[in-house]
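What you see is the complex with one protein chain gone and the rest in place.
Here is chain A:
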Amino acid sequence: MRPYLLSVPAVLLIIGILYAFFYGVYYTVLNYAATNPTPTFIGVDNYRSVLGDTLFWRSAGTTLLYAVAATGLETVLGVAIALLLNRSTLIGKTFERLLILPLMIAPVIAGVIWKLMFNPQFGVLNHVLGLGSTFDWLSKDRALASTILVDVWIYTPFVAILVLAGIRSLPKEPFEASDVDGANWFYMFRRLMLPMMWPYILVAVIFRFMDCLKVFDAVYVLTAGGPGVTTTTLQIGAFEDSITNLNYSRGSTYMFLLWIIVFITARYLVSVLGKAQRRAAGAGA
């Protein structure tokens, strides 16, 4: 058997993925909707319509804000937790196992749980925090922050576990040498650990940032994009066009534009990761 035949399953898989992708792209130049099941070619009209819609730009801004805030918080908290768990105490090891629990809950289920906890009438949060029955976590002013809080709750453990794995793979010699030279913990963290950990942190950042740009499930369950359009992300906009309004071509256009945003962002972050990896290799040598 010729060796290249081994790649046939992978090629078929790629064709399967590309088929759906290009079919979706093809829809963007049609006017296909449930109310118009015999579509015709309309060129760039869908792009003009979506890009000329203020809701699209507002959703893009909300998505970006969500992604930056959630990724930032998860990274800072994740690194901090990883540093704490790196101490091999019994408590540390117990927390290490407990930490994975939020990751085992589907985001949509987490959304439902948090929606119940946020409820001012019977939710546990207001009761425990003594906020009474008038503090609304999902009001216009707080809804975005609350959805970010849920994201942080679900995914900070992911960052922590990834960074913890990175810390444990670092060489011990530079730290032992610094210790002998009398360097304090903070100096070692800043000058040795952090530069060598950057690639791991960046991998976590890339994963989380990409995921946040595509956020849908937990936000949809919590607020459906409301109040008003306060938490409407690009994915929710695409869902409403495609599924609620059955306007498949407009929804596909929304999704394709989101794909372009994610693709460009991913390319940039991967190039940053490459540079960090090269720098870390130097720092670790």
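Following the convention adopted for this analysis, a residue touches a chain if its C-beta (ideal position, glycine included) is under 8 Å from a C-beta of that chain, and two chains touch if they have at least 3 such contacts; residues count from 1.
Heads up, the rule we're going with is that contacts and distances are computed from a predicted model.
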item: Protein name (UniProt record) of the chain left out of view, among "2-oxoisovalerate dehydrogenase subunit alpha", "Carbohydrate ABC transporter substrate-binding protein (CUT1 family)", "Iron complex transport system permease protein" or "Transketolase"; value: "Carbohydrate ABC transporter substrate-binding protein (CUT1 family)"
item: Those residues of chain A which, in the complete complex, touch the missing chain; value: 3, 11, 14-15, 18-19, 21-23, 26, 30, 32, 34-35, 37-39, 115, 118-122, 132-140, 222-230, 240, 243-246, 248
